[in-house]
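One protein chain omitted, others in place.
Moving on to subunit A:
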Amino acid sequence: MVQESNENLPTSTSAITEDEILLQDQQMKRIEDEQKAAPLVGDKSPFFTLIGYYDEVTSPAFFAKANELAETYSDIRYIRGDGNCFYRAVLVGLVEIMLNDREKLLKFIASSKEWTDRLVKLGFPDWTCTDFCEYFIEFLQKIADGKTKNEAVFENMNDDNTANYLLMFFRLITSGYLKGNSTEYEPFIGEGMPLAQYCESEIEAMWKEADHLAIIALVKATNIHLRIEYMDRSVAPNGGWHHNLPDGDDATFVPDITLLYRPGHYDLIYKKSVDSSG
């Protein structure tokens, strides 16, 4: 009996050793380095480059889906997977639209100014919050005034600090939209967490991934039509391959921005131009 007792001793699963912590740190560092090796926002690449990531034999479903999407989409812009990818993809998509459409640019500047006031009224900390708003508005204003050329815009969106300052504006209006419509959205937050707390810890903090609620909120806050194509249909809210936001019938829905969802990650994708797709 006595000699068997060793088997019943608690194993060291609860106590993490220093070696394990060191190993975890090294792994985290490696993942971080890998992330940082990729640009925040890649150049537009041909969509078929995506097919190359999947093996026909080992991941047949993704391989098939990538091929199928390649019939509709011509280009893809890879976004860095750093937890900000959803917000960053929408930011880049919107800026691209505004670079080509002055009217939309001016309209978005106006609505960004409205958002600044709204956020303060919603009780966001006054100047720390408006700092990000003003920075974003100034960025757009410089484009409107012709002071920032297209090339420089993409340089800005690839510079860690500038890009993340711009991105914070999107996180703030996402949070602001939910806080401004809390009665409607609070029931969707799990574990009885208050909406304000959810917003502060899940949305306003950098490097936190967007969940479905954040996606809806940003779409409503920016007033865009967004389509998300899912590589993995099991996560699509409607069980299908793509999802339109706000909900819209495929026949009439014209997306401003289309994102590709692969488990845990969003990239920006572009439809083939009208003359080549019929």
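Operating definition for what follows: contacts are C-beta pairs under 8 Å (C-beta built on N, C-alpha and C of every residue); 3 or more make two chains touch, one makes a residue touch a chain; residues count from 1.
Going forward, contacts and distances are computed from a predicted model.
This figure omits one chain of the complex; the name its UniProt record holds, of "Geranylgeranyl transferase type-2 subunit alpha", "2-methoxy-6-polyprenyl-1,4-benzoquinol methylase, mitochondrial", "Ubiquitin-conjugating enzyme E2 G2" or "Large ribosomal subunit protein mL44", is "Ubiquitin-conjugating enzyme E2 G2". Note that of A:172, A:189, A:217 or A:245, the residue touching the chain absent from this view is A:172. Among A:71, A:138 or A:160, the one in contact with the hidden chain is A:160.
Considering the whole complex, the residue from A:23, A:38 or A:205 that touches the absent chain is A:205.
Taking the whole complex into account, subunit A touches the unshown chain at residues 124-125, 127-129, 131-132, 160-162, 164-165, 168, 172, 197, 200-202, 204-208.
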